[in-house]
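A protein chain is absent from this complex, but the other protein chains hold their places.
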Amino acid sequence: MKSTRELIHLETSEKEEIVNITREVMKVVSGSGIGEGLALVYPMHTSSAVYVSDSDTSLTEDLRDVLAALVPEEGRYRHNETDHKRNATSHLKAALCGHHVVLPVTEGRLDLGTYQTIYYAEFDGTRPKEVLVKIIGE
Amino acid sequence: MKSTRELIHLETSEKEEIVNITREVMKVVSGSGIGEGLALVYPMHTSSAVYVSDSDTSLTEDLRDVLAALVPEEGRYRHNETDHKRNATSHLKAALCGHHVVLPVTEGRLDLGTYQTIYYAEFDGTRPKEVLVKIIGE
Partner (left out) sequence: MKSTRELIHLETSEKEEIVNITREVMKVVSGSGIGEGLALVYPMHTSSAVYVSDSDTSLTEDLRDVLAALVPEEGRYRHNETDHKRNATSHLKAALCGHHVVLPVTEGRLDLGTYQTIYYAEFDGTRPKEVLVKIIGE
């Protein structure tokens, strides 16, 4: 069995921003020398999420709108009374997005569907963040 | 280490339909010869999702209702202005459902709880679709 662990470093200029990280993840997979395996793409934070969706940037805006409707900024959140960062909605949106993904690796490559794109959804940005890619296989 | 990669082929007759694929996934696990491992059950699309829930078909209807309330068909979506398929809600529902699952394999079988059932939720159907089952273990 082989394994690899790499960090992807990200820093967004906006508080909320959705970034395509497909190329960065592909690079870790190629560099790993692993032919068959599973790749965990895992944010080291709790106010961001990695998810797979269509390669259409308008859809990332739509997702932001849907999440803003489900977790309204003007709601009352207990977390905001205890944490000076007042970022309750950031954490709650990340939880609804599923946080991390596990992707198939086949013949040394990410085994994705035609339009599948890997997104990093930042909900509390403008600070350095890290996404861990951990691959196991052989 | 062993690995296996199989595709489950699906085609729904409705645009939106939730299908029990437990038997098909079990068959891939049995055929893999893997005793202990992890099975990724992964739609090759971005407008469908695989999830685990109770073996009650009335609940699949309830989930459809909940998702329809969270991502209303009559909403305004940027994706629908750029994509002729106008299937923004399909992608957004798939994202909220979590897209894929990872299941335990123990003693050559799916290691599921008593009532656990694996569902494929199609949100943009009537076309051929594929779910990849990638298992690694030994």
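A few notes on this one:
Note that the chains are named A and B in the order they appear, and that numbering of residues resets to 1 at the start of each chain.
Assume a residue touches a chain if its C-beta (ideal position, glycine included) is under 8 Å from a C-beta of that chain, and two chains touch if they have at least 3 such contacts.
Everything quoted here is computed from the prediction, not taken from an experiment.
Check B:S30, B:T82 or B:T106 against the missing chain and you find that the one touching it is B:T106.
Only one residue from A:V19, A:V52, A:A88 or A:A121 touches the chain missing from this view: A:A88.
For chain A, the list of residues touching the undisplayed chain reads 1, 3, 5, 38, 40, 42-47, 70-71, 77-79, 81-83, 88, 91-92, 94-96, 98-100, 102, 130, 132, 134, 136. With the whole complex as reference, residues 1, 36-38, 51-54, 56, 58-59, 61-63, 65-66, 70, 96-98, 101-104, 106, 111-117, 136-138 of chain B touch the missing chain.
Following the convention adopted for this analysis, only the chains that are shown with their structure count from here on.
The distance from the centre of chain A to the centre of chain B, each centre being the mean of the chain's C-alpha atoms, comes to 20 Å.
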